[in-house]
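All protein chains but one are shown in place.
Let's look at subunit A:
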Amino acid sequence: MAPTQRSFAQSIWEFFCSLKLTIFLLISLALTSIIGTILPQGQLPPEYVAQISPTKLQIYSKLGFFDMYHSWWFITLLYVFSLNLVCCSIKRLPHVLKFINEPLLVLGDSQRNTFSLKQEIPVSGAPAAGRDTLVEFLKREVASPVVTEHSGEYHLFAQKNAWSRLGVYVVHFSILVIFIGAIIGSLFGYKGYVSIVEGSAVSAVEARNGQQISLGFEVRCEKFAVDFYPTGAPKEFRSLLTILENGQPVPGYKDVKVIVNHPLSYKGITFYQSSYGQANEGSEHYLTVNQRNGAGAERFAIHEGESVTFKDGTTLKLLETAQDVRPFMPDFTGAAARVEVTYKNKSPQTFIVFKDYPEVNAQRGDALIFGYQGTNARMYTGLQVARDPGVWVVWLGCTLMILGLYIAFFMSHKRVWIVLSKGHARMYGNASKNQAAFAMQFEDLADKLKNQKI
């Protein structure tokens, strides 16, 4: 039946317009968001899977708790939140616009009694004569007033910052703009990663979902370097990158320095310094071995993980190398290798040999003295890659939000009426915000009004 249907539709509409729903949604979003800060998100670490019971694991994954910010119910909450915003605005905005565009020009008797701020002055002359003085007064002190003649009285109305009542809608709209920006980014953008070995170039990156994405140009890593503070803490991770089009360096994009907090952008794609390492695959390391009695020296090349056996039956295995040991051993700098040495019929011993400290290498009292001379290995730089065409929409939304918050919280719609009758003029005023401050302004205005000669 039609009336029931209408009331049903009506109640749905009322539901989505209600402020109670807003508060419920804000608190629900706050509470549910906690889950994702406690449970691991995305790829679960094996240690976590091992310690949680299988039933729990199953329930949590069914509920989407391990990717909760993209789960159907969280996204639904955000959609209902947006719907609530839109409905609230559709319902209330017309009233506010009407309030701004069609202000109350004539104060009725009952309305006059509702004001806490009022001031009366006697008028000796005819109302029409005083009117122009008061118009000038309001124009000077507040804003140019609208004058209405009504049953023998003149009603003067002046207002300031009426549009500040729209601030809250600017904030609401800005949230939708940010959401739109985020959606554009997720539809038309991507986040990826690429590692480039020094001297080589790439033309594609791997997106988070594992997909290979072609860049449409090439990026070459000319060099990668790390600087350290004297304490051993890293100071700067630095890649020199060159953009190539058709194999040729693009002017202005040759040897560009990319460090953390200083990315490189080209054709809407941005490269961020993210990680680094030694490209060990196939690279050779150079070690030396000297007889302590000076009987002979030998230099040899070896790969990581490989072993070599000397004439006297001693075996050396190269466990790992680092081109700067300072992060691990603050007292030392430069390259070093960790080796496992097994003298004939002895148990293996593991130690570190340095490139720049031969005297430390010699301090071991063994028959053989080992040294490390470095590697032909190259470094690779790890870069985060992002393309996000929606990001400017997000910043636009953020700017609108700050602007809207400022208007909504710190600007006030001030209204002043003067009703000029035979024998007296009465002034009334109110403000949409910060009544206390307006009360002082009104007092000031009232003092000035008393000095008007009418």
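As a convention for this text, a contact is a pair of C-beta atoms (placed from the backbone, for glycine too) under 8 Å apart; a residue touches a chain by one contact, two chains touch by 3 or more; residues count from 1.
Quick note on the criterion: contacts and distances are computed from a predicted model.
Participant: Of the options "Sarcosine oxidase subunit delta", "ABC transporter permease", "Heme exporter protein C" or "tRNA 2-thiouridine synthesizing protein B", which is the UniProt protein name for the chain that has been left out of view?
Facilitator: Per the UniProt record, the undisplayed chain of the complex is "Heme exporter protein C".
Participant: Give the residue, chosen from A:394, A:425 or A:454, that touches the chain omitted from the document.
Facilitator: A:394
Participant: Would you mind spotting which of A:160, A:191 or A:378 touches the chain that isn't drawn?
Facilitator: A:191
Participant: So which of A:107, A:385, A:418 or A:431 would be touching the chain we can't see?
Facilitator: With A:107, A:385, A:418 or A:431 as choices, the missing chain is touched by A:385.
Participant: Of A:231, A:248, A:345 or A:363, which residue touches the hidden chain?
Facilitator: If we include the chain that is not displayed, A:231 is the one touching it.
Participant: In the complete complex, the non-displayed chain touches which residues of subunit A?
Facilitator: Looking at subunit A, the ones touching the missing chain are residues 19-20, 22-23, 26-27, 29-30, 33-34, 36-38, 41, 69, 182, 191, 229, 231, 233-237, 259-261, 263, 270, 272-274, 384-386, 388, 391, 394-395, 398, 401-402, 405-406, 409.
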